[in-house]
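Note that one protein chain is taken out, while the other chains of the complex remain in position.
Chains: A and B, in written order; residue numbering restarts at 1 for each.
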Amino acid sequence: MVKSRPRIVAFLCNWCSYAGADLAGTTRIKHRAEVRVVRVPCSGRIDPTFILKAYERGADAVIIGGCHPGDCHYVSGNLHARRRFYVLRELLGFLGIEQERFQVTWCSAAEGEKWARTVDEVCDTIERLGPLESFKSMTDYLRIPEKEISLSDE
Amino acid sequence: MISKERLLDAIREAGAKDYAVFAPVAKDAGVMLEEIDDPASINFDHVLTVNTLKDVGLPRVEALAEFDRDARTMEAIRDDDGKVLVFGSRPCDAAAQKILDAILIGEITDSRYAARRERMVMMTLACSTADDACFCSSMGYGPHDPTGSDVLLLPKGTEFIVRSHTPRGEEFLRELGMTPDADVEGDPPPELKRKVETGGLKEKLDKNFDDPIWNSVSENCVSCGACFYMCPTCHCFDVIDESGLSRGRRLRLWDTCSFAGFTKMASHQPRVGRHARYRQRIMHKFKYTVDNVNLVACVGDGRCIRACPYGVDLCEVLEALVGNE
Partner (left out) sequence: MTSNLEEPLRAKAAELLSSGKVDLLIGYGRAFLGESVRPVFLRQDADTAKLIWNDRCAHNLATYLMKEPCLGLVKGGGRVAVVAKGCDIRAIATLIQENQIERDRVHIIGMACSGVRYDEDSRDMAIKCRGCEVQLPALYDDLIGSEADTGEVEGEPREDIERILALDRSARWEFWTRELSRCIKCYACRQACPMCYCGECITEKSRPQWIDKAASLKGNIAFHYIRAMHLAGRCVACGECARACPMNIPVDLLSRFLSRRVEEAYAYKAGMDPEADPFFLVNRQDDPGEFIR
């Protein structure tokens, strides 16, 4: 049997984390390929519904990437996000969803290596935890069949 | 006459004869009408189940079709399960089924509902208790009323008198080897504390659409859907698509005119303000349905009164409307 690979959705802020992930690519740092990146203007733009939708559509984990405190392009978007995601993380735990499936990282445009490390670590964690079964049974009919998203091994 | 033990055996046998059995069972929410495996779990001493027979005939979520946008396919989800026995619902709920039949089956027929009704046998348990919110007798029914029941069980001491009221009921009893009882009187029906006089209500409703009374009777209402969704005759629905990137389902869901977003898919909710939406509830039940199918769409089960978190009381509203000059 083929082991199912984790599906990870990342919401990255345009100004820091997305550029950091880009840097990881341009400097050819190898990292796990199971992450799908969605670029957002700011980590403060990320609504709890985005994360819910990601889980509903089959994500096993979500990574949020924002600027380090003090670096926000919009001054305090990441600080608002920090409060929001503290609360969200508590909610997930209370509902019975592993908090490891929700990761937040401050990653600057210069931290390509940090981004690569984060992705690898989260992939390892999710492989250990296994797929997010909680939502699976409810949403089978919405999920993309496994074959359509098969990732080619290098 | 049949003892409770033998009655449970009969239900067990119906289950063996491929009937899906729905019956009242004690749950977290209270006594609920649900599909059961073991008749021993059936509850007998409640006043009413929390949910109504809509959960059998007109469920809150019903998948109509499955689609795949990429493959450009859409397939109807068939709903042709076998026979259904509804055991132990109360006479008011059975009467409500009769009203829904009149509305949903006829000139324009809701084929899915009609098909489900076709397969449904109603074995109703007449009431031996009532609470402060019950007012079925004021709506022309009663704790022992047979309207809508195929078989009616009347309590007599610890046993039940079996009455068949339709050919389907007779056939069902034959199938289970039961015989209806003639000429036996059951225990007297419980006395209802609640009475409401609705003489002249229809005439009032015919002309009081713009009456200020609608403001005062709906003042407490917070526009939730509790009374609508708990009502055995409210039947409005919405059809939506729930989909992922490509695949999805077309669903039919309960909907209610009390929500500010009702009928928005057709541009807007024409009823602005709680009073207008509450008026629609009363008008629909006591005027429009009377105009259309000559029935009042209320059976006096009192669920709306019990469910309302803010004490809106249908009986008082009706009295106020009748008494309003």
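Here are some notes:
Keep in mind that, in the parts below, contacts are C-beta pairs under 8 Å (C-beta built on N, C-alpha and C of every residue); 3 or more make two chains touch, one makes a residue touch a chain.
In this text the structure is predicted, and so the values were computed from the model without any measurement.
Residue A:L88 is the one among A:V62, A:L88 or A:A109 that touches the chain not shown.
Of the listed positions A:S4, A:T27 or A:S134, the one in contact with the omitted chain in the full complex is A:S134.
Interface note for the absent chain: among B:D79, B:D101, B:D211 or B:D238, the touching residue is B:D238. Touch with the chain that is not drawn comes from one residue among B:L33, B:A226 or B:C257, which is B:A226.
Those residues of subunit B that touch the chain absent from the view are 27-30, 50, 60-61, 132-133, 215, 219-220, 222-226, 228-230, 238, 240, 242, 251, 253-254, 256, 259-261, 264-265, 273-274, 305-307, 309-313, 315-316.
Annotation for subunit A: contacts to the undisplayed chain at residues 47-49, 52-53, 56, 69, 76, 79-80, 82-91, 93-99, 103-106, 118, 134-135, 138-139.
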